[in-house]
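Removed: one protein chain of the complex. Kept in place: all other protein chains.
Chains here go by letter, A and B, matching the order in which they are written, and residues are numbered from 1 within each.
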Amino acid sequence: MSALFNSLSITGSGMGVYKTWIDATADNVANVNTVTSTDEPAFQQRFVLASANENGAGSIGNGARVAGVQFGDAEGRLVYDPAHPLADENGMVRHPDMVLSDQMTNLIIAQRAYQANVTVFERARDAYLRGLEIGR
Amino acid sequence: MIVGDATTRALHAALGGLNARRQAAEDNIANVETPGYHAKVVDFEDSLRSAIGRGEPGDMATSVTRSLAPTRMNGNNVAVDEEMVGLTETALRHQLVVEAMNGKFRLLRTSIQGQ
Partner (left out) sequence: MIPPISAATVSSPISLPSAVTATPGADPASQERGVDFGKAVTNALENLQSSQSATDALSEKAATGDLKAIEDYMVMATETQLATQLTVAVRNKAVESFNDIMRMQI
């Protein structure tokens, strides 16, 4: 919003990015066992692309934003499972090409970053409140 | 009225605008899960700036529009983090404007009371 309390909107943008990242990770984890047949694409892992809001060279930027969401490999892992109702004539089904532990790591990173943004927000707000008391 | 000078009227108008912004943010946060709800956006700064330039700060108009940000699946486009941050920022600006008004009244009181 305004340049006066800029730190607040900067940390707000960061919180938005990490919240989107947590949403994407939640989506990935919810679909970690989503099986599709071989004639459909596999569940593609969601990647959040973050980019910085630059203000030109030599000046402080304006936080971060989600530049877009990218989708991972559509091929997935082919698994031999002839008992599965979606199996093709060779007994293969597609599993998404994701590792659960990677998603958990991402979740922890995103959560810590979100909390760090909240801490910065609170400190900046306290600094501004003290600034409003100058001369009292 | 001796207290009706241009700066005081501008500050008073700004308080009204900031109050409208705070109410819009509260509405948006309350409706964060309402399907089809578009966030309200309050803008008064441009109107206030041109009103001050014209010499009539009381002429400010507060505009409440609907945000055109992309919506999620249920048609709702409220970004709750931005609304919370905006609420804090509006509160801080409100405090600054109130402090400015108090400062003006303090000056007048000092001149009148002689202390």
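Note that a contact is a pair of C-beta atoms (placed from the backbone, for glycine too) under 8 Å apart; a residue touches a chain by one contact, two chains touch by 3 or more.
Predicted, not measured: the structure shown is a model, and the values here were computed from it.
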Visible chains in contact with the missing one: A, B
Positions on subunit A where the hidden chain makes contact: 1-4, 128, 131-132, 134-135
Contact set of subunit B toward the excluded chain (per top definition): 2, 5-7, 10-11, 13-14, 45, 48-49, 52, 93, 96-97, 99-100, 103-104, 106-108, 110-112, 114-115
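The working rule: only the chains that are shown with their structure count from here on.
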Residues of subunit A that touch subunit B when the two form their complex: 1-2, 4-5, 8-9, 11-13, 15-16, 19, 121, 125, 128-129, 132
Complex interface listing, subunit B residues touching subunit A: 79, 81-82, 84-86, 88-89, 92-93, 95-96, 99
